[in-house]
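Only one protein chain is missing from this complex, and each of the others stays in its spot.
First chain written, first letter: the chains are A and B, and each begins at residue 1.
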Amino acid sequence: MRSFAYARPESLNEALALLDEYGPAATILAGGTDVVVRLRTGRVLPAIVIDLKRVPALHADILETGTCLRVGARTVMADLVADARVRSRFPALAEAAHEVGSIQIRNRATLAGNICNASPAADTAPPLLVYGAVVNLVNATGTRSLPLAQFFKGPGRTAMERGELVESIDLPFAKENERQGAAFARATRRLGVDLATINVACLVKASGQTLFAYGAVAPTPLLVSDDSGKLADANCREDEKLKILENLIAHTAPISDVRASHEYREALLMVMSRRVLDAAIARLHDQEGLL
Amino acid sequence: MIAAAAEAVTIHLTVNGEERSVKVLPHHILLDVLRDQLGLTGTKECCLQGECGACTVLLNGRAVDSCLVLALEADGSEVLTIEGLASDGKLDTLQTAFLEKGAVQCGFCIPGMLLSAKYLLNTNPHPTREEIQEGLAGNLCRCAGYYRMIEAVVAASEAKL
Partner (left out) sequence: MKNHRFAGEPPIRVGGVERVTGAQRYAADLRFENVLHLKLVHLDCGHARIKSIDISDALKVEGVHGVVTTADLPQPVPRFGPAVMDWPLLAVNETKFFGEPVAVVAAETIDAAQAGAQAVKVDFEELPAVLSIDDALNPEMPLVREPELRPGDKFANTNIFKEWNLGHGNIEEAKSAFVLEHIYSFPMVTHFAIEPHAFIAAPDDDGVTIWSPNQHPFVLQKVVAATFKWPLSRVRIIAPDPGGGFGGKGWPLYESLLAFLALKFKRPVRLVLTLEETFQNVRRASARAYVRSGFDAEGHLTFQEVSTDYLIGAYAAVAPRVVSKGSYVAGGPYICPHVKIRARAILSHTTPSTAFRGFGTPQGSWGVESQLTEAAALLGIDAVEIRRRNLPKYREEFIPNTTPCDGNWFEVLEAAADHIGWDTPLAKHRGRGIALGVKSSSTAASSQAMARMLFDGSVLILTGTSDMGQGARTVYTQLASDNLGVPYDRIRIVMGDTNIVPFDNSTSASRSTVFMGNAILSACRDLKSKFQQLLVKELDISADEVEVDSGKVKIPGRTMTFAEALKVCLPTRGEIIGLGTYSNPPVEGHPIGAHPSFWEFNAVATELEVDPETGAVHLIKLVVVSDVGEALNPLQVEAQDEGSAIMGLGHSLMEHMVHDQHGRIVNLGALDYRIPTIKDIPLVMESVFIENGDGPGPFGSKGVGEGGLLSIAAAVGAAVNQAADVSIRDLPLTAERVWRAIQERSRHLEEPGKDQNSGLPADMLSR
């Protein structure tokens, strides 16, 4: 590994100042499960690595505001998976986070790091997208918030600007009168730890609006929506539903790579979409059953 | 703190209950510090990507791949390696279970496997088979069929040996 300077700021201001100073010559280090591999292979060659793990303001907790769960930047996947509130209110995200690597990875990898990495195949991205996650960014002058769908710009690229950090990720609660059910699924080459061949999340609202988010089938994770209400309508004909799903899937552009061919990914998209839709509807009914 | 690229910095770790100090450069990883500077070669090097788990240690009580941890990140931390699993010459229940259930063959994956199993039982004292598989999913073995490791963890959790 080529060497680099290492900074361990102990305040947010210190961290932001370093970011400002070094710009693209800095690599941010949170969990390190992606970064350390890149440092070793030379895919990144920073002048300085900025370790955020001692910055208290970038907390490692999941806080509850009135309207959302706020996941701190340093929250690791294992804690997300274990959190009772995430499991009950955002089960698709808990499911997805659970699929990220092994427990060794999940004990280090942060949710914020996962989205900043902006892999098109990131498992947490589809559920975050259908749940309407919002990214809270901070820089030396202040904060701004961005819907996650606007955060991903391309493979490995985000909307973050020089000198910005992710402070937290908000998961908005469903409104009182609007129940929802969501589910996540992915296809892999083996049952064990694996990158997703494709991954899909689906969220169905009581109003009938249905959201899908797909991963590993486009340059970024992709969010699409159907407002017809037909997908969740038990009386709607199968072939009509399939047509709607086809139209949604048409937004994707799967490629062939070492994991799968594009034809297989296309086929999987339809299969997984149907399955994850059914699971989301079942969860919606569970929610409604709780009334 | 800031360490320049070629600047050796002293870090302090508690390794297997013992306080250690080592000088490291920023690009040094915890795995190499353990193996080369502290002479604890029980933790193994294999994929260096966080895929195989051969380098698993407990860092502040959590199972992690030590190949993905920069030495400087571990400054001020507690580390448990395979050498620290037995205490006062007495094998840990898991170590005994692995031996009695025939879970050890070439042994290269075993340190990592045991640390993951230790973490699993620390956090979930009576795991189901599925939970054991999940807990050891990050540790690859090429010799064994894995079944004996599952049995060993079950036996250790029941302390029936």
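What we mean here is this: contacts are C-beta pairs under 8 Å (C-beta built on N, C-alpha and C of every residue); 3 or more make two chains touch, one makes a residue touch a chain.
In this text the structure is predicted, and so the values were computed from the model without any measurement.
J.: Consider the whole complex, including the chain that is not shown, and state which of B:30, B:64, B:79 or B:114 touches that chain.
T.: Going through B:30, B:64, B:79 or B:114 one by one, B:114 is the residue touching the chain not shown.
J.: Pick out which of B:7, B:78 or B:134 touches the chain that's been left out of the picture.
T.: Answer from the full complex: B:134 touches the omitted chain.
J.: What does the interface between chain B and the hidden chain look like in terms of residue numbers?
T.: Touch set of chain B with respect to the missing chain: 35, 39-49, 51-52, 54, 81-83, 85-86, 91, 95, 98-100, 102-111, 114, 132-134, 136-137, 139-150.
J.: Tell me where the left-out chain touches chain A, residue by residue.
T.: 1-2, 187, 189-195, 258-261, 264, 267-268, 271
Criterion: only the chains that are shown with their structure count from here on.
J.: Give every residue of chain A touching chain B within the complex, in rising order.
T.: Listed in rising order, the residues are 1-8, 29, 32-33, 36-37, 39-40, 47-49, 51, 53, 78, 101-105, 107-108, 192-193.
J.: Under the definition above, what is the set of chain B residues touching chain A in their complex?
T.: The contact residues of chain B facing chain A are 1-7, 25-27, 29, 48-51, 53, 56, 62-65, 67-70, 72-73, 75, 116, 119-120, 134-135, 137-139.
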